[in-house]
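See below for the structure under consideration.
The complex is shown incomplete by one protein chain, all other protein chains being positioned as in the whole.
Our next item is subunit A:
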Amino acid sequence: MDPSEVEFLAEKEMVKIIPNFSLDKIYLIGGDLGPFNPGLPVDVPVWLALNLKQRQKCRIVPPEWMDVEKLEEIRELERKEDAFTAVPSPYYMELTKLLLNHASDNIPKADEIRTLVKDIWDTRIAKLRCSADSFISQQEAHAQLDNLTLMEINTIRSFLLDSLNCMYKLRSNLLPGSNKGQFTDY
């Protein structure tokens, strides 16, 4: 899956905005939005929030978890634990990137937040590399990965799945009497 497709999915998350225009309720196929009144917060999907922000029609309110202290706590917890800890949002990386790129003026301490999220990401990806390595070397056939986000999974998806499939082909061809000789190559 392309990272932009993961971002596409992340854009469906809801975020609070404060519009500077008024509009009555919009009845989208995916749900109802609004009504929009200047100065009053309203929940909209991120794709709409970004579009409105770019047209200078609203101010974006950062999500609750996008706060320096909370993120510092999460980062410390992530560094201490061996397993993956719970994430502030299943799309934390994409939302941070989108909101900080387009609406950093609405988000206090944007640079610190960027650094903190990057630290959390780096720690998690390092853990993911280690656990993928041990998965392969111990030839496991099952793993549970509850707290991983889609973007993290997507980072190692093609490499990990292709390697596992390759190894499976090699091993199963060693088994006597297996007629699994006909496999797709890419």
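To be clear about the criterion, a residue touches a chain if its C-beta (ideal position, glycine included) is under 8 Å from a C-beta of that chain, and two chains touch if they have at least 3 such contacts; residues count from 1.
To be clear about the criterion, contacts and distances are computed from a predicted model.
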Omitted chain, identified by the protein name its UniProt record gives, among "Proteasome subunit alpha type", "Prolactin 2", "DNA replication complex GINS protein SLD5" or "Protein transport protein SEC23":
"DNA replication complex GINS protein SLD5"
Those residues of subunit A which, in the complete complex, touch the missing chain
1, 5, 8-9, 21, 23, 26-33, 47-48, 51, 135, 139-146, 148, 150, 153, 157, 160-161, 164-165, 167-169, 171-172, 175, 180, 182-185
